[in-house]
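Below you'll find the structure I mean.
With one protein chain withheld, the remaining protein chains of the complex are depicted in position.
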Amino acid sequence: MELRSHPFRAMGSPCEIRLYAESGQRADAVAAAARAEVLRLESKYSRYRDDSLVARINRSAGDPSGVEVDEETAGLLDYAATAFEQSDGLFDISSGVLRRVWDFRSGRVPEPAEVDAVRRLVGFEKVRWQRPRLALPLVGMELDFGGYVKEYAADRAVAVCRQAGVRHGLVDLGGDLALAGPHPDGRPWQVGVRHPRRPGAALATLALAEGAIASSGDYERCLEVGGRRYGHILSPKTGWPVEGLAGVSVVASRCLIAGTATTIAMLKGSEGPAWLDALGLPNLRITPDGAVSGTLRGRSLRFFVSGFDPAAAAIASLPENARTQGTSPLRG
Amino acid sequence: MRKGSGRGDEERRRARRRRRAAARRRSPVLSALTSSALALPGLAGGARAASPVDRVGADYNFSYYAEDDLPSGKLAAGDDSRYEIEMHQFHAVAPLGERSDANLDIVHETMSGATPWYVANSGSGTPIQVMTGATVDEKRTDALLTGSYYFERAKASASGGFSLENDYFSGNGGLSGDLDLNDKNTTLSAGGSLSFDTIEPTDAALFATRPTKEKKETYSAFAGISQVIRRNIAVQSTFSYQHGTGYLSDPYKQVEVAGNANNPDRRPGQRNQFAWLTRYRHHVSPVEGTLHANYQLYLDDWGITSHTLELAWHQTLFDAFRLVPAFRYYSQSQADFYAPFFSAPAQHMSSDYRLSPYGAISWKLRAEVELQDWPGKLDWRGSFTWERYLSGGEYALQSVSLENPGLVSFNLFTIALTGRF
Partner (left out) sequence: MRARPGRRGALAAALLGALLLGAAAGCAPVRPWERDLLARPDMAWEPDSLEARRRGHVFFSKEGSLQGGSAGGGGCGCN
């Protein structure tokens, strides 16, 4: 069996396809087909291309007759509807418009009135989805597949590999990873989970033989304006950032399911950990003050209990009563 | 600084138990997301149940089997040096396309030594063994070819083979299948096989009790279920049934009736056998060791009931070495028509020690070394095994009043080499 690695760039992230096949040429051919599948989905559902399907859908906003969509998009819309329902409205693919008032790069916090104005365009319950017709009733409404098409693309790329007979390999799209199968001798792959606060460092290394893993994180430092902190994860219900986990990784049979779980967990704020426990999938999560928990804790082969090291040391040396006094010295 | 209070620990333990209990119940949220995800194009295919091998493999084993000499107190006449066998086993496996593979097993063994002929009454009621004169270099060749085809969640296999000795020929064929359920947590297996044998005993003309040519047919079937209990525990239970018809006696053995040994070993022309085998596998991660435990209950309509218990501990050391100590216990009751010797003739009679009541224990030690990726993508495994087997009436579960003098004990040494290319 020949092992081949194919790095490339797609969906705004560094990607890699690694797989085993009878010969190097076969491995290259299958990897090329899998990569082509990822790029196909990128252009079909891209927000940035005028000729993409998503652009066509968004241009039709306000038109009551809407557009007719293909099988694949219909399946993705059905999935978004299920996730919307199962997350009590937190997983909402119509919430992309909030981007218009929240510009994290400029460091500007919007006025409440601006947020309210945009919020009337948000709400998947407003979307009229009757297979195969999709209608966005209000002008300015947008659907954003970016929240889950990357994970779907990882699963699709693996499906392409398996259809070609490849049973050993993985597709890694910027940390959202789906496995075609373990190493040919059955050994699992060593997958690193990115640390949300320490770029380049791994939070944990997990041994995976089948299935998929996805991670969500508040990877940027939060916005601090006027003494208040604003995270990057926006709630579709309020239009404002949620305060919850700094990072979460979930293992599932499909990258799509794992990714949905991480997204919902991040949006659940402080209820995230409890929601993950009830979901029952293996997971790993880290809070902003560095506390790590979840069923995968301790299962890792190399596990870095990380956080803000100087601060962690500071907490450890504080007397008991100071620790129970509310805000930790890390905040503010 | 004060350490955490006991209450905090208890809360953490309760929280952990709640989490584990929650994980065991299939979350409705997870079920809804999963069915919706699997409806998307191409996402439905799960992990293959089992897959064909992806590269060629070959194994060679050489074994030396030596039975203990018959103790002088038990020998009435004949040669006391018992069987010695040199066995060569060869196995090759290769993929055939993406969905199938083939296995070839070949055995060639050379046998020499004396065998039990009949049991005599020593006069005081103690049975003593009369042995044949030692034979010189009997050979047996056995070949079996198996092909398997792999579906998404199932596997189907067909096999055919033969066994050839100078006095014995057996042709066999079989079919079997596996079906995976519950995300491969449960596997159902079943199969059937048949064997047609012809025996033409040597020197038939020299012995009045020895037939010239006889046939035997064997039909067997099995059904079993394997279940994954935890990430590190699995259990398998299999029922087997075998029906034999034709000449089932041993042409080289005789029976003493009222002091006269000129009677053939005569067993029923039919035999129905049942076996129920359960296997348990448990891996202990912190020490990187695995426990193997097997128990088999056996019954047949010749009156024999037997119990077999096998325990083994597979200890992996430094990734590349493995040490496997093992123990086996066996106990059987006697066949209805068995006796060491008879005072009056009966329809069916045999004094073969293999139909007598007795027990056996064996100790086995195997040392194994693995070498990966040398050179290139070749993987190797070599091992040496020694097994010591002792049998006697004293090892049986029931009390044995008259042990057959021909019970055997042996040593088995094996060196093995496996390659994957």
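Think of it as A and B in the order they're written, each chain with its own count starting at 1.
In this section, a contact is a pair of C-beta atoms (placed from the backbone, for glycine too) under 8 Å apart; a residue touches a chain by one contact, two chains touch by 3 or more.
Here the structure is a predicted model, which is why all the values come from computation and not from measurement.
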Missing-chain contact, candidates B:A234, B:V257, B:L311 or B:A367, resolves to B:A234
Among B:D80, B:E98 or B:D142, which one touches the chain that has been omitted from the display? B:D142
For the chain not shown, which residue from B:R153, B:R210 or B:H283 touches it across the whole complex? B:H283
Residue touching the undisplayed chain, where the options are B:S100, B:T316, B:Q372 or B:Q398: B:T316
Mind pulling the chain B residues that touch the left-out chain? 23-24, 26, 46-47, 59, 61, 63, 65, 87, 89, 91, 105, 107, 140, 142, 144, 146, 157, 159, 161-163, 165, 167-168, 170-172, 174, 176, 182-185, 189, 191, 193, 195, 197, 199, 216, 218, 222, 224-232, 234-240, 242, 250, 272-279, 281, 283, 285, 290, 296-301, 303-306, 308, 314, 316, 322, 330, 332, 335-336, 354-355, 360, 366, 383, 385, 387, 408, 410, 412, 414, 416
On chain A, what residues meet the omitted chain? 179, 182, 186, 188, 207-212, 251, 253, 282
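Criterion: only the chains that are shown with their structure count from here on.
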Taking each chain's centre as the mean of its CA atoms, chain A sits from chain B at a distance in Å of 51
Residues on chain B engaged by chain A in the complex (per definition of touch): 1-2, 18-19, 22-27, 29-30, 32-34, 36-43, 45-48, 51, 54-55, 98, 372, 377, 379
Residue positions on chain A within touch of chain B in the complex are 1, 20, 22, 71-72, 75-76, 78-79, 82-83, 85-87, 152, 155-156, 159-160, 162-163, 165, 167-168, 181, 184-185, 210, 253-254, 256-257, 260-261, 277-281, 295, 319-320
